[in-house]
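Before any comments, here is the structure.
Only one protein chain is missing from this complex, and each of the others stays in its spot.
This part shows chain A:
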Amino acid sequence: MPQAPMPELTSSVKLKYVKLGYQYLVNHFLSFLLIPIMAIGAVELLRMGPEEILNVWNSLEFDLVQVLCTSFFVIFISTVYFMSKPRTIYLVDYSCYKPPVTCRVPFATFMEHSRLILKDKPKSVEFQMRILERSGLGEETSLPPAIHYIPPTPTMDAARSEAQLVIFTAMDDLFKKTGLKPKDVDILIVNCSLFSPTPSLSAMVINKYKLRSNIKSVNLSGMGCSAGLISVDLARDLLQVHPNSNAIIVSTEIITPNYYQGNERAMLLPNCLFRMGAAAILMSNRRSDRWRAKYKLSHLVRTHRGADDKSFYCVYEQEDKEGHVGINLSKDLMAIAGEALKANITTIGPLVLPASEQLLFLLSLIGRKIFNPKLKPYIPDFKLAFEHFCIHAGGRAVIDELQKNLQLSGEHVEASRMTLHRFGNTSSSSLWYELSYIESKGRMRRGDRVWQIAFGSGFKCNSAVWKCNRTIKTPKDGPWSDCIDRYPVFIPEVVKL
């Protein structure tokens, strides 16, 4: 029946125009107010005529003292304003580690090793296979060399080798890209959650590159997958205090010492998802970098739900019955992540959303509180605030949940899904692989706003908002350079193994 869909179509088109009209009205409200005022002023001026205007001008008595005081006052206010404005923090460039093909772990190899190592526990093997089938990972993710052994050989030496391999490769690439000399690094922040040797990984970097003795170095450990954005926040605070400086952040997760060797099902899950990766980022507050910097940091919001017991225990490192250490993921993880996201959005919403969305949200809030508590809460349309989204590729479930909660389209979450497929869950560095994907696809234009969302143990939800400083040409090297043409790929719900 052609009649029925037509009214629906026309009504949805009408609704779209109503929405657009409303948005323009509210977002440019002040401009709309200004227009009648300017009109009245212009009419008044025209009405007065040139002689009357000259009379008014001559009647003003300009005392020298008054003029000087006024000018000083204006200059004083503007100086205070400019001095107290926070410095603009730039992201000059970043580099992601691309694992060698010799570290690749196809599904079949992973399952075969699992069957050989857990030969007495077929149920655990079955569980791992089901996880892998639905994980959203591809056949090209990588594990460090020590994990390719049957059984894995996670010595401290092997862990250090992995750390050196991933961190130094990423940093060499970053130095080459930016032309930065190691002696010019002022701040160094390294974050790696589960491997924390002495001397620290930041000391290892300082030793390798012979960095300055008065460098401000920090090593963050134990802070989970959201530690990447915590490092950015720390770098931002340090760059506010130290003028004319730059900061290097290294985000990674070292897999070798943390591969779970037991057979407790809830703790086998990370083995299926976590893969090798690292990213090195150069940030700066120097005015000279504002031409070549890729992004400007607009906002960074950190939300910690640790005060709530359920959130605190949902990602918990512990020993199993046999004494093997692993990370226990609770079944409520998705629900807790949703709540943490809501808390984070409540803070970041007012900072980034256009006035139209904020008004709607306020009205819906008032409506729910006062009139009808059963009204569905209005979810602000974040697509109006951002062009690109980088959701931490923690697992397929996280991306699905966020896509649903924020009502994002497939293209918005494409960077996250494809990063999960190609690189797996690389923990704190995954946000940078996703950003690199968007750049490699040539979608990053000047003025585009990017929202990076990271979740981590604790339970934390951290967001960073970046504004693209210059249109970025498709990079010739980088982790996606040899495979970007194959993406996006269709990832089936269940891969038949």
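One rule holds in what follows: a contact is a pair of C-beta atoms (placed from the backbone, for glycine too) under 8 Å apart; a residue touches a chain by one contact, two chains touch by 3 or more; residues count from 1.
Note that in this section contacts and distances are computed from a predicted model.
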Message = So one subunit is absent here. Using its UniProt record, which name fits best from "Aspartate aminotransferase", "Protein ECERIFERUM 26-like", "Trafficking protein particle complex subunit" or "BING4 C-terminal domain-containing protein"?
response = "Protein ECERIFERUM 26-like"
Note = Among listed residues A:Tyr90, A:Phe107, A:Phe195 or A:Tyr433, the absent chain is touched only by A:Phe107
Message = Touch as defined at the start, partner being the missing chain; which of A:Arg87, A:Arg115 or A:His324 qualifies?
response = A:Arg115
Remark   = Of the candidates A:Ile150, A:Leu365 or A:Leu384, the residue in contact with the absent chain is A:Ile150
Note = Residues of chain A touching the missing chain are 100-102, 104, 106-109, 112-113, 115-116, 138-140, 145, 148-150, 153, 495
